[in-house]
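One structure is given here, and the rest of the page talks about it.
Removed: one protein chain of the complex. Kept in place: all other protein chains.
Right after this comes chain A.
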Amino acid sequence: MSAVEGTRKDAGFSPMAALKAPLMVALLLIVLLLALGEYLSPGFASAQQILRLLIVAALMGIVAAGQNLVILGGREGIDLSVGGVVSLAAIIAGNLMSGQDSGILLAVLGCLAAGALIGLINGIGVTLLRIPPLVMTLGMLGVLQGLLVVIRNGIPSGRAAPGLSGFVTQPLFLGLPGIIWLWIAIGLLMAFLLRRTILGYRIYAIGSNEQAAFMAGMPVKTTRILLFVLSGMFAAIAGICLLGYTGSSFANVGEQYMLPSIIAVVFGGTPLSGGKGGYTGTMAGAILLTVLQGILTTVNIDESGRQMVFGATLLLLMLFYGRGQALRT
């Protein structure tokens, strides 16, 4: 972590600072929102409903894992192509398995390869050609949307295998469906990766000061390419799970994750400038976003009102997180 954070911690435990930590804010807000939801519509915070919300949150959280890595890597790191990758993976998986359990392995491998390839192209464009990530991934999104049209015209939309649907929606172990366990595993993996591996240290180093990292002999470009590859692969995993959740893929199903995955990262305490933050907060951010959306769909208001409240609430919540420094002389 950065030196600044270290010194702040050395100053001793302050309840105010702990309360302002993004993870705590997110958790507190999640509890408050669940209570509000229960008040507005009894049964909202029942175990079954919470489980359903967690499944939806897991989908967004898995996309946000890759997004988180790219953003941590700094230099305006962002991946707008994840929405396209999710849609693409959902349709590839649906076709490779076409409702058969025997096709799941092939589908997973195929999707991971596709996601990795797209991430690789993004990474090469961003590092070797030095195209700004926003531009590169925006262009890639356009390509993927075109690719989806082509695929959709050639082949049927495909169906999820029963095994996959069961994995996402049915209890697997201790009453929790497989996707929740998968998400927990990804959370642990990310925490391990970021805090206990050389790659993790490199990501923070590159994200906070690329020049210094380069001078220290770190493979800056390779690392950054790897981050984009991982982002593509995480988005692909989310796409497969999304197929399991919805049963069959439909047009641009993944677009709903593009910008919200970035918001989940920001709500989790990783600023878009990169170099600090982590995935635990992002997981809370994804749950927070999902619970908020859940409440808005439960409350009986028009779509217009729902969107206005959602937009205004997002802005309000952002006031808690990573506001920029005031300019000083």
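What we mean here is this: a residue touches a chain if its C-beta (ideal position, glycine included) is under 8 Å from a C-beta of that chain, and two chains touch if they have at least 3 such contacts; residues count from 1.
To be clear about the criterion, contacts and distances are computed from a predicted model.
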{"item": "Protein that the absent chain corresponds to, by UniProt name, given \"Hydantoinase/oxoprolinase-like protein\", \"Autoinducer 2 import system permease protein LsrC\", \"ABC transporter ATP-binding protein\" or \"(2Fe-2S) ferredoxin domain-containing protein\"", "value": "\"Autoinducer 2 import system permease protein LsrC\""}
{"item": "From A:Leu51, A:Leu134 or A:Leu172, residue that would touch the chain that is not displayed", "value": "A:Leu134"}
{"item": "Absent chain, residues of chain A that touch it", "value": "76, 78, 80, 125, 129-132, 134-136, 138-147, 149-150, 152-154, 259, 262-263, 266, 271-272, 302-312, 314-315, 318-319, 322-327, 329"}
